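What you see is the complex with one protein chain gone and the rest in place.
First chain written, first letter: the chains are A, B and C, and each begins at residue 1.
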């Protein structure tokens, strides 16, 4: 269930995974981009962590607004802006009383508005969209999240740096897709999602 | 007649005219460009002047080579490169024993190769081409040179900065055309050209 | 006067690139506001939402034509455009060539529609 508690856990687990996998995300970004995705995400994550530590009274919507501004202001790079925008839209959606599915759909809208990526263009959208579908169909599992992340290996990049050498990129997981996998693993582990 | 003496006089008179008209050329360039044509040309001219002062034994071809390198290396800006390239080609042509008409035609070739301007594009080519024609038809006068310079008022620029606002530039003489006028006035006055 | 309505904002991943381009533009557009912003928060290669937002807010002109080098600079501009009262016109034109064209044309008091038309030919993104 989505409560203040589980929202906080969701964001904290996401932060933890980003901390643990900074190097790995950098490495993924090295093959297809400029090698900074892990470092970028860590910056946003640590700023948010400090904010969460101080916070005692925010509701879920406020927590996501906080996350949104943290990632927008501190991450640097494309993905940080997209996550930030997603979080802001999710915050808005929470305020309007939407359920998890509604919130994820709003987040996706934010991402698409700023990044204009479509499915199969080797971005975090390739995880966000099918995960949202799995939530709709009540069949989301850790395994399925992982499959969605791995599916990006076969796609050709059309956005960002990777687009330039897209033909040479088959076989590599997209770094943004990988970090997005962590976000949804954190969501599952936090108990936000319940069939 | 084209001799070492008249060549030196030609170049010296050109230098003198550039010195005397620096401000005017800048002003012309202010209306259609970045206002530096006079200053640019002066730099090349003064460098060449010093070289000529030292020189006692160069032939005509060598003098034009010297002029070419001076304008290419010291002028800065589009026109200096074009004059420089023209002078280098004229030097080559002199070495091959061409007459004045041949030399001017070679210079034009050099200008076109580097600048790719056609007639009526509001550049120094609009003076160089008709002057060459006048030499061919043995009817070059100071008045005709002046007419060619003034004719650029009505053309729309297609090259360089001026091209961006070409419609707004009718009524202005092209600065490169004006300096080119000085070059051919100097040629007449030096006695290089004789009907 | 055009120059009081329109300003130019340059967003690059590298500070010197934005600054250098601004210098080039100012030479041919003395009366136009050209604001350059570049680099990540720490000055490294990247972009910063805060820097872009601050640069835009410092401009006095209500309408701002924005140029950028790479995609994530554009994303910053899009985010900023949602949060500002100004009219931000994000131009997908060649960074240097597009901004230069607009600078020259604004300086020459060219009507906006004509600028838009000419700029179209430099769209490469």
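Throughout what follows, a contact is a pair of C-beta atoms (placed from the backbone, for glycine too) under 8 Å apart; a residue touches a chain by one contact, two chains touch by 3 or more.
Please read these numbers as outputs of a predicted model, since none were measured by experiment.
S.K.: Pick out which of B:59, B:76 or B:191 touches the chain that's been left out of the picture.
M.R.: B:76
S.K.: Need a quick check: the contact residues on subunit C for the chain that isn't drawn.
M.R.: 12-21, 23-24, 27, 38, 45, 69-70, 94-97, 100, 121-122, 124-125
S.K.: For subunit A, which residues reach the chain that was dropped from this view?
M.R.: 33-34, 161, 164-165, 168
S.K.: Kindly note down the residues of subunit B that lie in touch with the hidden chain.
M.R.: Residues of subunit B in touch with the missing chain: 34, 36, 40, 72-74, 76-78, 81-82, 84-85, 113-115, 159-161.
In this section, only the chains that are shown with their structure count from here on.
S.K.: Can you work out the whole-Å distance between the CA centroids of subunit A and subunit C?
M.R.: Going by mean C-alpha positions, subunit A sits 30 Å from subunit C.
S.K.: Could you put a whole-Å number on the gap between the CA centroids of subunit B and subunit C?
M.R.: Taking the mean C-alpha position of each chain, the two centres sit 38 Å apart.
S.K.: Using mean C-alpha positions as chain centres, tell me how far subunit A is from subunit B in Å, no decimals.
M.R.: Going by mean C-alpha positions, subunit A sits 63 Å from subunit B.
S.K.: For subunit B, which residues are shared contacts with two or more other chains?
M.R.: none
S.K.: Touching at least two other chains at once: which residues of subunit C meet that condition?
M.R.: In subunit C, no residue touches at least two other chains, as defined above.
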